[in-house]
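Down below is the structure, laid out as structure tokens.
Only a single protein chain was left out; the remaining protein chains are all shown in position.
Let's turn to chain A:
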Amino acid sequence: MDNFRGPVKADCEELLARFQATESVRYEQFLEVWRDMNFSSIFYSKPEANERRMFARLIMSVASPYFFPPYTFQIRVAGLYLLYGLFNSQLITPKEKIRIALKDWEDAMQFQRDAVNAQHYDVLYIFRKLLSDKAFYFTAMPTPLCYGEKKEDRKKTEICEEFVDPSSRPQELITTDVLEEIGNIHEHYEGMKKSIFAEPDPNLNLIQQNLVPKLNGAILTYSSWQWNRTESEQQQDAGEGPSNQESSRRAQLIASIKSRSYGQVAEASKSRRHRQTQLVPADGADFSQKLPSKKKRSPSLKTRTQLRFNTQGNESEGLTRLWCLSAVKEEKAPEKRKKKFNWNPEKSSDPS
């Protein structure tokens, strides 16, 4: 079932991106996108109860994080609507619940207060409805945890940058207090270095000059660059309007950002989108693409043993096996593998 995590996340993010493009928090807008994508059909499947339940459990766990920080208020609203839509569209009884962890409850309450202050009645109504419909499990952790379970693909759980407010970490880190402190330490440092030399050579650079002003300047430059970037993005979006084409372009953009994990576009390029910028692959990219073809693995010991046994035509083997206490299963594995379902057809060119 975990193989569905990737596609489910992609579908949810497409829905969220299209809602984001409407620049609205209205439920009507959400419903329009939901219906346009025929999102309730995501549950359509052969009526196999266990599969349906496992899938509902999976999609709830994929959708829940969008209701919480670090996502923007608008995405969190969309996340809430999404959970409401999914909870009410699932095809099993009793319904799979939405898990909410104790540590996240305060965030949900703050979200509710924000919605009250802004008089977003549809947001409030939906949240209240979910609570009174007993749609939540009040849990210790966001998901059940089972030590040593196969680690999920990192890509599948990573945060979607497009849905997060621009980071202000550098600004948070370098405050006036911190600058003053650094200035003091720097002065101290300079004094100590000077004291080492009885007669300092004027040509010797004992310390970096103007450290504090430089640091301050860098932060300011970053801030204004970030501000310009959002400005120009908004202008562009406003100009083109939230048409269908636009939103699918956004979805494509998100997809392309994700896929180029090793590519590097010069960061400033986004603020000058009117100029053609091209993806400049980093040195590592070429290498990693070539890597699989170089790495032609010799067959495993198991396969080689299997081959030898087969060529020797050990007919009695099938019979003696039955006496064995140990598993016979693993010996059957190679023939089974051929028939196995390929979860990632786009990766099928990979020789391993």
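Just so we're on the same page, contacts are C-beta pairs under 8 Å (C-beta built on N, C-alpha and C of every residue); 3 or more make two chains touch, one makes a residue touch a chain; residues count from 1.
In this text, contacts and distances are computed from a predicted model.
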item: Chain excluded from display, named as in UniProt, from "Adenylyltransferase and sulfurtransferase MOCS3 homolog", "snRNA-activating protein complex subunit 3", "RBR-type E3 ubiquitin transferase" or "Multifunctional methyltransferase subunit TRM112-like protein"; value: "snRNA-activating protein complex subunit 3"
item: Positions on chain A where the hidden chain makes contact; value: 3-4, 6-8, 10-11, 27-28, 31, 34-35, 37-51, 53, 84-85, 88-89, 91, 94, 97, 99, 101-103, 105-106, 109, 116, 119, 121-122, 124-126, 128-129, 131-132, 134, 136-141, 143-148, 151-152, 157, 320, 322-327, 329-330, 339, 341, 343, 345
